[in-house]
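Shown next, in structure tokens, is the structure this report addresses.
Note that this complex is displayed minus one protein chain, with the remaining chains in position.
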Amino acid sequence: MTYLAKSPWIIHYDASSCNGCDIEILACLTPMYDVERFGIINTGNPKHADIFVVTGSINEANREVIQNIYNQMSDPKVVVAVGICACSGGVFRECYNVAGGIDKLIPVDVYVPGCAARPESIIDGIVTALGVLEEKRNKHVSSPMVTDHGHTHRHRHAEGGAQ
Amino acid sequence: MINIVWAIVFVLVAPVIGGLVVGIDRKITAHMQGRVGPPILQPFYDVGKLFEKEQTVVNETQIFYAICYIIFMIFTGALFFAGGDLLLVIFALTLAQVFLVMGAFAANSPYSYVGAERELLQIMAYEPMVILAAVGMFVATKSFNVSEIASTTIPVVLLLPGIFLGFLYVLTIKLRKSPFDISTSHHAHQEIVKGVTTEFSGPSLGLIEISHWYETVFLLGFVYLFFGFNPLIGVAAVIIIYLLEILIDNTNARVKWQLVVKSSWLIAAVVSVVNLAALYYLSGGVP
Partner (left out) sequence: MEGGYLVQTTQLLIFLILFPLIAAFFLLLAKKDFERAWIVKLSALAIGIASVYLLISTYNKGALLMSAIPAEPTGIVMFILGMLIAVFILYLGIVYKKWLVVALILVQSAVMLYFELVFAHSVHVQSNMFMDEFSIIMALIIGIIGSLICVYSLGYMKFFHEHHPEMPDRRPWFFAILFLFLAAMFGLVFSNNLIWVYFFWEVTTLCSFLLIGYTKTEEATNNAFSALWMNLLGGVAFAGAIIYLAMFGNGIMGMTDLLASGKIIALIPAALIGFAGLTKAAQLPFSSWLVGAMVAPTPVSALLHSSTMVKAGVFILVRLAPIFQSTVTGYMIAMIGVLTFLIASGIAISQSNAKRVLAYSTIANLGLIVACAGIGTYEAIWAAILLIVFHAVSKSLLFLSVGTVEHRIKSREVDDMNGLIVRMPKIAAMMVIGIAGMFLAPFGMLISKWAAIRAFIEIPYGFLFVIILAFGSAMTIYFWAKWMGKIISVTSDSKNIEGEVDHSEWAALVSLAGLSFITTLVFPLLSTKLLEPYLMANYGHVAQLSQDNIIIMILMLLLLIILPLSILIPQRKHKHVAPYMGGRTTTHDMRFSGSLGVQKKTVLSNYYLHEYFGEKKLRTAGIWICSAIIGIMFVATALRGVFL
């Protein structure tokens, strides 16, 4: 086991979540669940983080931000999509301004469904992510720089809410 | 006068002790908050992890400054434990700190920039007290040499009660503890992200962490100097003071930088004037 799995630092980004999943993520930090037991720290800085935890789905306002945060993280890194909106777009899937789950934009390694996702499943998801992280390190996987070519001009106005 | 053996011992042992101190600190902090907390060895895992990560940079010069920072931090501590001149030790410490600040400036990033300016404000806040602590020790023991101050039979802390308290006040700044944790925001992410260390990642961040361990050990050594007359009391005092710092850390909200600078200067001025005036007066005007 490498040190990587013993010291996962996360960055948490609220894409367009209703804050339900975010509250649950914060609950993980409280004495009740205490994720620091596993060495997990919420850094708030992509340059220090190993795990990118995203809640909510993609829309035009957060598209750039998600890419930017992802690109600024050092390898090896993994992405955990927390909540059904992050996994697939959830109930907002059909909205005119929503592109869908996080995997429409960046490669997602672990999906944690739920509305909202329970702290237990979030912790479970992050611990699963540790395995992926270690695997990526051993295989020297280098993550792609994510750019927006081809996405920027595909407007979704026509699909849903145009009426 | 200079003892090379102690310097080598410091270089080799300090990171182990420093890392353990930080680990214990995190454990006690967790218990104070009703949590289980990470393993004691967690700081070593963290640094080990950082060296396993890929090094990304905003520009290459950052790495240079991180290396200079750790080299001069080790130099400072080694000089201190070798028994060198206390003022020179303080100047070397300043040099090391300036390299960290330069590393933050070099990235030309808003968050690390604010962190750098605040770090400088911190240096400006604690520097007078640290110099005056050294001066106080000279007045008490007639020597600037750490080796002589550490082995003196004079109860330094009894002669310098005011200066000792003043030093404890700025020690909180140096250990980057709340309420004076204004430049790196060690705990939780805040408005300046991670301040000076925002733009460091992977191995270079690891170097900075190790430098902090060295610095912690050096600072605890400085506290010990006040109790050098009795090693047993000295070690006990160092432990108690560190526990006190943890308590302060966990019971205080962070303050604004204005208050940090103003309060440390006020305290430094008052305690050093009163304490040194008394010492000079007792010895007839001349130390």
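Just so it is clear, A and B label the chains in written order, and each chain counts residues from 1 on its own.
We adopt the following convention: a residue touches a chain if its C-beta (ideal position, glycine included) is under 8 Å from a C-beta of that chain, and two chains touch if they have at least 3 such contacts.
No experiment lies behind these values; they were computed from the predicted model shown.
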Touch with the omitted chain, as defined above, among B:V21, B:V47 or B:C68: B:C68
Residue touching the undisplayed chain, where the options are B:I17, B:M32 or B:I131: B:I131
Sole contact to the chain not displayed, among B:V21, B:L50, B:M73 or B:A107: B:A107
Candidate in contact with the missing chain, chosen from A:E64, A:E94, A:E120 or A:E135: A:E64
Touching residues on chain B - with respect to the absent chain: 1-2, 54-61, 63-64, 67-68, 71-72, 75, 79, 84-85, 87-88, 91-92, 94-95, 98, 101-102, 104-113, 116-117, 120-121, 123-125, 127-128, 131-132, 135, 138-139, 144, 193, 198-199, 265, 268-269, 272-273, 276-277, 279-280, 285-287
Chain A residues touching the omitted chain (full complex): 13, 45-47, 64-69, 71-72, 74
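One rule holds for everything that comes next: only the chains that are shown with their structure count from here on.
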Centre-to-centre distance between chain B and chain A (centres being mean Cα positions), rounded to whole Å: 37
Interface residues, chain B side, partner chain A - complex: 26, 30, 33-39, 42, 45-46, 48-49, 51-56, 188-190, 193-194, 197-202, 205
Of chain A, residues touching chain B in the complex: 2-4, 6-7, 9, 31, 34, 36-39, 42-45, 47-48, 50, 72, 74-76, 137, 142
